[in-house]
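The complex is shown incomplete by one protein chain, all other protein chains being positioned as in the whole.
Let's look at chain A:
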Amino acid sequence: MKTAFFLCAVTATFLAVSAFSVLQPGYQVGDKAMDFSLKNVDGKTISLGSDKTAKGYVLVFTCNTCPVAQAYEQRVIDLDKQFASKGYPVIAINANDGQLSPGDSYEAMKKRSADKKYGFPYLIDETQQVAKTFGATHTPTVFVVQRQGSDFVIKYIGAIDNNAQDGGQASQKYVQNAVNELLAGQPVAVPTAKAIGCGIKWKKA
């Protein structure tokens, strides 16, 4: 009897784990984004609502250690330079567990953002709740959000462009195009695009 119960419990846990392991529920284009309060590398807390002048944001789930994120780092810095003054600044968020991935600890984030002179916030998602709510699964992944009244609506989800190895060779600059379209009051022509990246290092349950 005890064994049967144990087996049932094991099977149930297993089924629950395997059902969630494939696809995390998260935001779709058109959804309203939950606001968050996350700690920046300077110790201050940042929310979507913090910057009253922002028309929206380029939210980038990224990290220090993923080679794909590193390959895109300069392109993220350039996106902020290009769009912050136009009302769409970058906010970078690192959700990797610092224990599983010490190179992504808060201290390491501070160092990276200082070394590379990030002109934008680099936030730590310590509970990983923001990444889970958005449905970010790998780095780098971008969510472009647009302010609509007091809400922030998701307008684009996915890759920065279609050439990880060489941005100069990219024939599709998804994020740049999306923000330009939003600034021009147009719908985003390519609202999602997938790319290969490093799975987020989730805390062990």
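Quick note on the criterion: contacts are C-beta pairs under 8 Å (C-beta built on N, C-alpha and C of every residue); 3 or more make two chains touch, one makes a residue touch a chain; residues count from 1.
Criterion: contacts and distances are computed from a predicted model.
Student: Match the chain absent from this complex view to the correct UniProt protein name in "Spermidine/putrescine import ATP-binding protein PotA", "M48 family metalloprotease", "Probable chemoreceptor glutamine deamidase CheD" or "AhpC/TSA family protein".
Tutor: The missing chain's protein name, per its UniProt entry, is "AhpC/TSA family protein".
Student: Write down which of A:R75, A:H138 or A:K155 is the residue touching the left-out chain.
Tutor: Of all options in A:R75, A:H138 or A:K155, contact with the hidden chain holds for A:H138.
Student: Consider the whole complex, including the chain that is not shown, and state which of A:S50, A:S105, A:N163 or A:N180 touches that chain.
Tutor: Answering carefully, the residue with contact to the hidden chain is A:N163.
Student: Since one chain has been left out of the picture, which residues of chain A touch it in the full complex?
Tutor: Within chain A, the residues touching the omitted chain are 18, 21-23, 67-68, 137-138, 141, 158-159, 162-165, 171-172, 193-200.
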